[in-house]
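Got a structure here, written out as structure tokens. Questions coming.
Note that one protein chain is taken out, while the other chains of the complex remain in position.
Presenting chain A:
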Amino acid sequence: MTAAAPKTDRDDLARTSGPVIEAQGLGLTFQTADGPVHALTGVDLSIGKGDFVSFIGPSGCGKTTFLRVIADLEQPTEGTITVNGVSPREARLARAYGYVFQAAGLYPWRTIGANVRLPLEIMGYSKAEQAERVARVLGLVELAGFEKKFPWQLSGGMQQRASIARALAFDADILLMDEPFGALDEIVRDHLNEEVLRLWAKTRKTICFVTHSIPEAVYLSTKIVVMSPRPGRVTDVIESPLPRERPLEIRETPEFLEIAHRVREGLRAGHSYDV
């Protein structure tokens, strides 16, 4: 920890102040024209610092909603949730997290560099620091040299990498990723999964990752949260015994397949009534 001396204070703080994200009896009901929709009910979950947590489940199970509650983009209707020990709103105002959406959502009139610079401009970083950080995070996602390109000049995978760089550009300890690779093909996805693991190891952030791919969830996570729909709830929380260092080949090992099997069983159990 000598290299990141200024960070140790915050690390200690996080360790002493308990889990990064803690939900108790969390529920969210949307009032729609067709009556109430229970997007989330009775969610109890604790996410520790440095965890890589995947949320997996069929569509409508509330995994994205839960991520949006953490991000203060939706307001829970029951229960409590804290992010870094404070309310999601306070955490958002303190810029505690970076959010990667399903679509890259790059602003088309900004170059890749300017897109990554956007949060830095908003948060008031100095010009010199903006340039330094943009160069650094574009390097992290292997997009160095693409700074002056416009989004349409990049492939879908590269655009999504740029959007990850944008979320990494400022000092948020939490990275929320909502099916970031859902729209990409298998090959690009494998590559990006490896990259995400590498970034996670390098930046030591807490990552919440929404997916509906079982291999993706098992490959990436230290903790897998299995969810089921109608009403959206958590059916199983699996602590992964896999080591932090994970080559792609780990997906053929018996341990990996065992966890994948348990996830599949969890999904099936949650789903049994409407199959």
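Please note the rule applied: contacts are C-beta pairs under 8 Å (C-beta built on N, C-alpha and C of every residue); 3 or more make two chains touch, one makes a residue touch a chain; residues count from 1.
Rule of thumb we're sticking to: contacts and distances are computed from a predicted model.
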Problem set entry | Name of the absent chain as recorded in UniProt (options "histidine kinase", "Acyltransferase", "ABC transporter permease" or "Aspartyl/glutamyl-tRNA(Asn/Gln) amidotransferase subunit B") | "ABC transporter permease"
Exercise. Pick from A:95, A:127 or A:244: which residue touches the chain that isn't shown?
Worked result: A:95
Exercise. Looking at the whole complex, which of A:38, A:110, A:136 or A:262 touches the chain that is not displayed?
Worked result: A:110
Seminar exercise, completed: Which of A:71, A:177 or A:263 touches the missing chain? It is A:71
Exercise. Residues of chain A in contact with the chain that isn't shown?
Worked result: 71-73, 92-93, 95, 97-99, 101, 103, 105, 107-111, 118-119, 121-123, 150-152
